[in-house]
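Let me give you the structure first, and then I'll get to my questions.
With one protein chain removed, the remaining protein chains of the complex are shown where they sit.
Here is chain A:
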């Protein structure tokens, strides 16, 4: 069969299976239909819900401004898909092109998209994690449960981890006038994602808003009462915090366990793929029929030294899914690369935070507009003499300029005048990222470059 004939048949009669029915999965499905795919489409999702939006769960939903049941993602077109919701994928047979489901069923495909995303990293002590009142926040069910508990007027909420999600939860609690303690292993909130200079601003923001922020500490134990309800958290500095609600915000784990033994290049850091979203097998050979998109994907990025990046970013999930869907049904000459510039936003304590690029790669930061003291600023991150990222607090409208600087590998530091440049922004200072060997809640961008942590990982080829 000719190549044209093959793709013609794939587009009209092919069988496409998408594992993961969230933002990336839905976007890919819609893109496939928009691009004229008329074959069979199967959507597999482990949650019982149709695709919903997650950002509101830690913001509007916790604030009581939106119902957790009303965050369904809008549909842009009729999908005509076979929905297999509430059942997880349990295995993959690359040779036979089959996905095995947790209920024992099997689904065959001509093209597979893996969009299984990430899940909240649970509290490592299982017994403590099961105490009543201990939550994570990732899914709609999590949000419903946590929202209900916060509505029951707890005496104090205890948040473990001051990354973006932890900080947003603390913000929502303070907004509802709940007492909240946040424990963070690093010296400030958001340090893993934005570094210590910006983290110090976030710390001040939390404290001014009445958060009992404990930094440089770890939680050693969660203590329950006789009826199995959490009642206190023990800290590494000897402190004990009495609490009724604990929210574990220790970052995310990639949902790749179901691929164990499949032969794909999948592991704790995600599923490796090329810039066209084609998955690699464990030998580093690119597959032709398995694609990856969203939080679970790890792909090389030319702007960032071809590092394999995993991005837990809303916009990335959309863009990568669109590229993956297009490439799934296109011959090689028509395929497109996914070279999205990472962009992330958060809203907490009334401040809009947004970043572009990969701040964690930056070793220096320069406050090019506004001021840290006023908590309205833009900071540009530098790496080896070029601009690698930028972050804004209540200054989003300027970020497009910085994105251009990143895209054009513009020189760092920024020597020229900019409006609202203050004396403090005339020279760069160390961005102050923590030693990567110290685990924190985890940033939303994961680099694959070697760190001391990586050396502890042992590579074990899958056996058949």
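Here is the rule we use: contacts are C-beta pairs under 8 Å (C-beta built on N, C-alpha and C of every residue); 3 or more make two chains touch, one makes a residue touch a chain; residues count from 1.
In this section, contacts and distances are computed from a predicted model.
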- Message: Given that one chain of this complex has been left out, which of "ABC-three component systems C-terminal domain-containing protein", "Sugar ABC transporter permease", "Chemotaxis protein CheA" or "Cytochrome P450" is its protein name according to UniProt?
- Response: "Cytochrome P450"
- Can you work out which residue in A:31, A:346 or A:368 touches the chain that's missing from view? A:368
- Item | Contacts of chain A with the absent chain, listed as residue ranges | 368-370, 374, 376, 378, 397-401, 404, 416-421
